[in-house]
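Please find one structure pasted underneath; my questions will follow.
Only one protein chain is missing from this complex, and each of the others stays in its spot.
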Amino acid sequence: MSGPILSTHGLIARYGDFQALYGIDFEIAAGEAVALIGANGAGKSTFLRAVMGLLPVAPDMVRMEGSNIGGTATDRMVQMGVAIVPEGRRLFAGMSVEDNLRVAIDQAERLGRKGGWSLPRLHDLFPILKEKARTPVQSLSGGQQQMVSIGRALLCQPRLLLCDEISLGLAPKVIREIYAALPEVRAQGTSVILVEQDVGLAKQASDRLYCLLEGRVTLTGRSIEVTRDAISQAYFGGSHAVV
Amino acid sequence: MQWFDALVQGVLLGGMYAQYALGMALMFGVMKIVNVSHGDLVILLSLVGISLSSSFGLGPFTVMVALVPLALGLGWLLQKAILNKVVGEDPLPSLIATFGLSLALQNLMLQIWSANSRSLPGGGIESKSIQIGGIYIGLLPVIVLVFAVALTWGLDLMLKRSRFGRALRAAAADVEAAAMTGINPRRVYASATAIAVGILGFAAVFQSLRSTVAPADGGAQLIYAFEAVIIGGMGSVWGAFIGSMVLGVTQALGFRIDPGFGVLAGHLVFLLVLATRPQGLFGKA
Partner (left out) sequence: MALTATLPGPRLTVQRQTRSGRIALVLFVVAVIGLAAMPFWAKTGTIRMVLELCCYIAVAQMWNMLAGYAGLVSVGQQAFMGATGYALFVLAQTFGINPFIAIFLSLLVPAVLAVPCYLLLHRLDGPYFAIGTWVVAEVFRLVASNMGWLNAGAGMSLSVMKEYSAFERNLAMSLLCALMILVTIGGSYWFLRSRYGLALIAMRDNPVAAASQGVNVKRLRFMIYVAAAVGCGFVGAVYFMAQLRINPPSAFDPMWSNLAIFIVMVGGIASIEGVLIGTLIYFIADRYFGEYGASYFVVLGVMTVLVALYARGGIWGMVSKRWDAPWFPIRRHLIITKDMP
């Protein structure tokens, strides 16, 4: 693996007066899967939003292949090959499964993005989406909606995929089904950043992980080497661990 | 027979209102913006059309060919210069900005064209009519209705089938998620407003053929468009079309009862719908 496909340098983000991130240094290589773990409110989703251009950040805080891209508009990020499976799925209500997916296909075409994903291939990955193609997305189950959301992001033909809590609120069986798609995604050469509450799942699915606490990185390392103890220490913070 | 005649005339009048209402429904559906200068733009385009016609001796359909692209450009400019800066959660900035624009436009038109009423010479089509079973039906109102149906149908088809239509619906449903799939919201908004005002290019020609226009008339057109959209139910172009029919028929029937009651009858039906079915006749509850 060569240099990082994307990196952040002292990334700071705030919502109005509230500062959510305090200088995050992060990097991900081409083809790598990196997990972001941490308690609720640690800043994981904020990190993804900041990278994706959904929060204002300074240009030099985010770099993609050497150029400063912090604060680039979200649609331009997609054009550069970054896609996101957002928190809460954010499907286009009132539109069918197929139309939701078509929006991404349309835009990939418009932006001249090429890649290995197509509707038939997505249907191989998640067969239910073919069956439900004409169904309005709001009448799908949570797991099916998550599949549409992932499919929509993949059809943007990303080189880097950001996944925000894709297991949240789903049954274990459905979670396995969704996570089973990840190797297929990575086989495409796509890098993946996984935000995940379930630490076991996160370790399993990633090469490296970062643990966030109150907007700062408290632990980073190779997923198979990081111990449970180190994680719980980083997860709750030193002082909390003593108490 | 007198009432049936009023019904027919009302439907034909509705064809005119549909041409104002479509653009308003589109803009509100996508951006949650109401353009207060909507009616003034119709009047502005009408007056430009009338001037074009008298200066170059153009026929009404030639004027239309010139006016629609002009209207598209005007809409695009409106979005780029003003609306993109005020679109957002808070409805106040967009209302105030378009309100100010309305005030400026009305008075600008007053300066250029004076307060006089004018109309577009139609070369005879405005007075042609056909007699069917004892009812005289004007040729022009029928053409207006045909255009209204075609525009509604075309807009609906574009929203459902085209790439741009999907992007528009996506941005209407969740603008941030739309950006996450590569849609540039401002571009989509600019195209939506261009189309909304572009349709007014057709409306302007027909309005100035059917009756007269004067700089102060815009307010009434805005209100009719608004009532049609609310009566029909927000969020669908066919809803706006049906709402226009209901408004047209009500006004025509009211007018038969008493000439002073026509417009008021339309307002009252609007209030009645608001009281009993606030989501509109065809809106989802």
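As written, the chain order gives the labels A and B, with residue 1 at the start of each chain.
Criterion: contacts are C-beta pairs under 8 Å (C-beta built on N, C-alpha and C of every residue); 3 or more make two chains touch, one makes a residue touch a chain.
None of these values were measured; they are calculated from a predicted model.
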Inset, instruction - Indicate each shown chain that the hidden chain touches within the full complex. - result: B
Legend entry - Which of B:105, B:209 or B:240 contacts the chain that the document leaves out: B:105
Inset, instruction - Using the touch rule from the top, list residues of chain B that touch the missing partner. - result: 28, 32-34, 36, 82, 85-86, 91-97, 99-108, 110-111, 219, 222-223, 226-227, 230, 234, 258, 260-261, 263-264, 267-268, 270-271, 274-275, 278
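The rule is short, and it goes like this: only the chains that are shown with their structure count from here on.
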Inset, instruction - Go ahead and note the Å separation of the Cα centroids belonging to chain A and chain B. - result: 43
Inset, instruction - Would you mind writing out the residues of chain B in touch with chain A in their complex? - result: 163, 166-167, 169-170, 173-174, 176-185
Inset, instruction - Within their complex, state which residues of chain A touch chain B. - result: 52, 54, 73-75, 78-79, 83-84, 86, 90-95, 99-100, 102-104, 106-111, 113, 152-153, 156
